[in-house]
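So that we are looking at the same thing, I have put the structure below in structure tokens.
Left out: one protein chain. Kept in place: all the others.
We call the chains A and B, going by the order they appear; numbering starts again at 1 in every chain.
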Amino acid sequence: MYKPFGRILYGGDYNPNQWPKEVWEQDMEYFKDARINSATINVFSWAKIQPSEEEYYFDELDEIVDMLSKENYDIVMATSTGAMPSWMYRKYPEVGRVDYQGRRHKFGQRHNACPNSPVFQKYAKAIAEQLAKRYGSNPHVTCWHISNEYGGECYCENCEKAFRVWLKKKYGTIDAVNKAWNLEFWGHTVYDWDEIVAPNALGDGMENGTDTAFAGLSIDYRRFMSDSMLENFKMERDAVRPYVKDTPITTNLMGTYKFLDYFKWSKEMDIVSWDNYPSYNTPWSFTAMSHDLMRGLKDAPFMLMEQTPSQQNWQPYNSLKKPGQMRAQSLQTVAHGADTVQFFQLRRSIGGCEKFHGAVIGHVGHNNTRVFREVKQLGEELERLGTSILGAVNEAEVGIIFDWDNYWALEYTSGPTEDLTYVNQIHQYYKYFYDKNIGVNMIPFDADFSKYKIVVAPVLYMVKEGMKEALTEYVQNGGILITTFMSGLVDQSDNVYLGGYPGPLKELAGIWVEEIDALAPEQINTITFTDGTSTTCNLLCDLMHLEGAECLARYASNFYVDMPAITRNQYGKGYTYYFGTNMNKDGIAKVLEMAVQAANVAPVISEATGLEVTCRKAENCTYYFIFNFKDQVLPLPSCFDNCTDLLTGQIVTAGKMMKQYDTVLISMPN
Amino acid sequence: MYKPFGRILYGGDYNPNQWPKEVWEQDMEYFKDARINSATINVFSWAKIQPSEEEYYFDELDEIVDMLSKENYDIVMATSTGAMPSWMYRKYPEVGRVDYQGRRHKFGQRHNACPNSPVFQKYAKAIAEQLAKRYGSNPHVTCWHISNEYGGECYCENCEKAFRVWLKKKYGTIDAVNKAWNLEFWGHTVYDWDEIVAPNALGDGMENGTDTAFAGLSIDYRRFMSDSMLENFKMERDAVRPYVKDTPITTNLMGTYKFLDYFKWSKEMDIVSWDNYPSYNTPWSFTAMSHDLMRGLKDAPFMLMEQTPSQQNWQPYNSLKKPGQMRAQSLQTVAHGADTVQFFQLRRSIGGCEKFHGAVIGHVGHNNTRVFREVKQLGEELERLGTSILGAVNEAEVGIIFDWDNYWALEYTSGPTEDLTYVNQIHQYYKYFYDKNIGVNMIPFDADFSKYKIVVAPVLYMVKEGMKEALTEYVQNGGILITTFMSGLVDQSDNVYLGGYPGPLKELAGIWVEEIDALAPEQINTITFTDGTSTTCNLLCDLMHLEGAECLARYASNFYVDMPAITRNQYGKGYTYYFGTNMNKDGIAKVLEMAVQAANVAPVISEATGLEVTCRKAENCTYYFIFNFKDQVLPLPSCFDNCTDLLTGQIVTAGKMMKQYDTVLISMPN
Partner (left out) sequence: MYKPFGRILYGGDYNPNQWPKEVWEQDMEYFKDARINSATINVFSWAKIQPSEEEYYFDELDEIVDMLSKENYDIVMATSTGAMPSWMYRKYPEVGRVDYQGRRHKFGQRHNACPNSPVFQKYAKAIAEQLAKRYGSNPHVTCWHISNEYGGECYCENCEKAFRVWLKKKYGTIDAVNKAWNLEFWGHTVYDWDEIVAPNALGDGMENGTDTAFAGLSIDYRRFMSDSMLENFKMERDAVRPYVKDTPITTNLMGTYKFLDYFKWSKEMDIVSWDNYPSYNTPWSFTAMSHDLMRGLKDAPFMLMEQTPSQQNWQPYNSLKKPGQMRAQSLQTVAHGADTVQFFQLRRSIGGCEKFHGAVIGHVGHNNTRVFREVKQLGEELERLGTSILGAVNEAEVGIIFDWDNYWALEYTSGPTEDLTYVNQIHQYYKYFYDKNIGVNMIPFDADFSKYKIVVAPVLYMVKEGMKEALTEYVQNGGILITTFMSGLVDQSDNVYLGGYPGPLKELAGIWVEEIDALAPEQINTITFTDGTSTTCNLLCDLMHLEGAECLARYASNFYVDMPAITRNQYGKGYTYYFGTNMNKDGIAKVLEMAVQAANVAPVISEATGLEVTCRKAENCTYYFIFNFKDQVLPLPSCFDNCTDLLTGQIVTAGKMMKQYDTVLISMPN
């Protein structure tokens, strides 16, 4: 059950060790001025607080904690295990990872521990426990942050051995493995657990790192690796728990990051937190989707653990956030379910590869900067907003399935085209609802579909156990399911469902896909709707037959001209829409519009607008966040006429012209 | 001497082990329906039939053989050594290859045995012998298929040692090696055989894998590697032979695959077979050339061992074959000399990286599919065609030299341009003849040139021992030789012929090439013919002087304006045409047209047409295959008026409009 913090946490990463004490004091003043009320500390301090196997050194950390406590900050305390001390590598080289190329890494960089190294585990657990023992009872430590941005992968011998144990537990017998991965193909039948080899470039993985000879094996390795790191998380969490009571324990996730099954992770986390780093050209709908995904992990409000107040350093082109952009981005985050707004970082580092990463206090060292002023303005606004928004919920009648197994499986698949990417497919459909200001929940494969009028399952390549039944029941009972090409193809081991595509979804969709054509990038096809209008499509074209479904659009060219491209099938009280090809934006919108009408799904406000309008519903009122993310001026919708903008305290009038990044926050009684 | 099978083999790879027995029975019915009469089995079954060092398990294979035998299939029996069992890796890691980057590979993928591993050799020989002993006398096993798609390379210590032995045999003394590779350059003189290092990225090979510090060394390593795998083939062949009498033994080649010297290989094979996998944008002339090359290896009909009935899975964009396209492609194969049409695969696999590779029976599991119907139609037509075409020959008055040593040497050469690729150069000239429906044989460097009116030797960079004399004699006696820039430059060790380019061809061509200019991609030159017409050229421009030759075209720009670009030299009774630059298609056609006129070379039919018309001559009649590979409708030439199309049994009339992929097969008495 979600339990909000006592206030909107507003702050971020703080690592004052590089600076003399007078800077610390100065920082406290600046932060107070900016209404900053929280700090994340100790993220990469392992080497500092444990200089050797036997020694701990907490003096400096104590000082920081004391100072922050005295000033009544909410402290997010990290366990510092995101980067190992050098003495550990020197003494136990096996704590370093072996990469996809088969190379053992030495001391360097970060997020680099072999998750299955008993040595790493021993010391990580110990430091986490030490920290919890020391700071767990401090009431200002209101959140524990395990490690940092878990990710990557290891292919060392320890992992290989642990993988075999993981497999044994999952499959029981070696024959079951042979069958699951269809190892008879290419003569890979194994007779002993020890014959199973980690699928990197020296094994069954292909040189490019994205293909594999046996997707079943490689997907299981991803599952195992995600689980291995999750075990690392759980180990530290459990070491911390006894000392911290019900203080929430989290770790910072990374949106649509590929390598970890975040739905599985979130079950072990008290609260989800994540780091939001859009590029200069990331669509705002993509960021919105990422927030909705992070909220969807636990179907609850989340923490924004990191964002930059100005620019990043590690992207190819690290553009500045324009005036108002950071504010709008922060409020969009809150709009989509965040109860915290935290920056990386409060003070810009003087050296190391992130020294040009934005911060609240820059290298100039004072607060007379545009960035600071914008941080302060937002701080004041968040303070003015108060706490009643904490825990408010984002309601949605539309659910979009996001599934890491599908993510991995779809992108491992060899054929029919190499241009298919999972997240971009999902985003295409999400974007329609975003543009219409229709609320969306990003949901797991095993969600309770009955909560939604529409469930969208794009490229539902892998249909895992129970999904067929759940989706069937959903549609049977009146739900509207939208699915697409490359769906229903394989089971959870990446073996094809026989009997015709889309396998377990065949009856539900009322079609049979006989063949799948791949179009090269220079090739475009056209489809014609029954109303005579046309749109273009590309990438993949299903050649399908109606088996009960009605045809909404047909191909207008190629040898499969006149074959159905888009269909709708009534099933029980509901409908299944099937997209046999990758339509352009307009085509997608046209069909989803039909579904929305049929399902009677309502947007947040009835007026059409180019603005983003997103709602969070609190106990007594509903908050409407209105954003202009377009580079043109747009009028405030009429339903907000004469309302008070909670950010400024000003009354706004309908038709008020909003410039890019202008944001208005209005509450209405429920 | 070529000995045809008793019928056109029509079938393909069959691996029923994944399926229950009722599927096997169903398959037999479907195959019979489609007129399938052959099956290739046991390609990747090593791990299955030899579960450990001492055990063999043939029960399942016995069942398959029995079933196919009972149904009177021609069985193509593979020896299964294309992928090693995992126990072999585990016990003897040295059976895995060391790659160009110097990394030892573990169990994974396929085609992965170190060819010089005594362990691999021992077990490969043993399994081949076991199989031959067991099935060699079965009269239904009409072809033996050693391993699968030999290829790749290994740089392990065993290979390094074997390379030294190979070198000692070739060169005798270390001084001869120093001289052959010109090791004095960059101070590489070696004094002991053990100082010779395999030329991968850690030795004399460059990081990119395509360049090398010493081409002589790297070319010899390619020869050695090709020979090493050929020894693997011979070892299995010789293990099989005693048990199979004169049943032909083959292995499946891969067209213009770079790493194996197929002309050398073909001498050890009873019949050539190959796997034809064009991409969606491969020109049909390229496929035709590949067939002609495969036929040319033994100057005899060949087997098509693999093609897909519908789509591949491993290309970037795996387009479907359009209606009629598989039929046309199959018949083009027969037209160019194939006596078999075989698919990979008869039934689509449920898992593994080729699960989306096309098959006769798809995942839907029944035969009511477009693909099956097309397979069946072709099966009926091939059955109708009968057997008199078996062994029929493809006659040609034009020979084009294709030589793997040249392939390797040309592409290892550092300078003058990195954009030169061997096969594309060959194809440019082949295409002219293809477009004119002039038959071509692809011939080795030591062919009997006297059989041809025209011999084309594009980029004949390396002129090996005996070639100068053979070509001189050929032209002296009235032959027409066509050669180009980048010819006559080096001997078989990649050392330059002194005294002026094109070295041994200088006198024959009546020219001296003083310099070779390289044009960047954005640079174009123009040449003007003596008749005043012009064409463009690029890539490379020879700066040459006439030494007896006449000039056919001169450069129209750059500082070598007015210097000869294209020449013809009368030598004895013949002529040598020399192309000093890379002309566009029209320029090449213009000059080759002159040569064709001069040589009195006739196309297959006199009428000009955009159709492909290809002939095979049987004992009593000649088969004319007429294809429309263009995307426009074209009329049937008049010479075929009122003939019977052997495929349909229908009479065709001249002018009949043929759509894309329409194919007509007509026989005329000799």
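The rule is simple: a contact is a pair of C-beta atoms (placed from the backbone, for glycine too) under 8 Å apart; a residue touches a chain by one contact, two chains touch by 3 or more.
Because the structure is a prediction, the values reported are computed rather than measured.
**Student:** Touch as defined at the start, partner being the missing chain; which of B:A520, B:A608, B:V633 or B:M657 qualifies?
**Tutor:** Touching the chain that is not displayed is residue B:A520.
**Student:** I'm checking contacts with the chain that's been left out. Which of A:Q130, A:Q311 or A:N558 qualifies?
**Tutor:** Once the missing chain is taken into account, the touching residue is A:Q311.
**Student:** Just name the one of B:Y221, B:Y501, B:F529 or B:Y661 that touches the chain not displayed here.
**Tutor:** B:Y501
**Student:** Could you tell me which of A:R35, A:R241, A:H357 or A:K506 touches the chain that is not displayed?
**Tutor:** A:H357
**Student:** Touching the hidden chain in the complete assembly: which of A:S45, A:N200 or A:Q329 does that?
**Tutor:** Residue touching the absent chain, from the options given: A:S45.
**Student:** Just checking the interface: what residues of chain B touch the absent partner chain?
**Tutor:** Where chain B meets the chain not shown: residues 101-102, 181-192, 194-195, 197, 199, 201-206, 211-216, 413-419, 490, 493-501, 512, 514-521, 543, 559.
**Student:** By the contact criterion defined above, which parts of chain A meet the unshown chain? Give residue numbers in ascending order.
**Tutor:** Against the missing chain, chain A presents residues 15, 17-18, 44-48, 51-52, 80, 82-87, 89-90, 103-110, 280-281, 310-320, 322-323, 348-357, 362-365, 369-371.
Going forward, only the chains that are shown with their structure count from here on.
**Student:** Determine the centre-to-centre distance between chain A and chain B, using the mean Cα coordinates as centres, and give it in whole Å.
**Tutor:** Distance between chain centres, rounded to whole Å: 49 Å.
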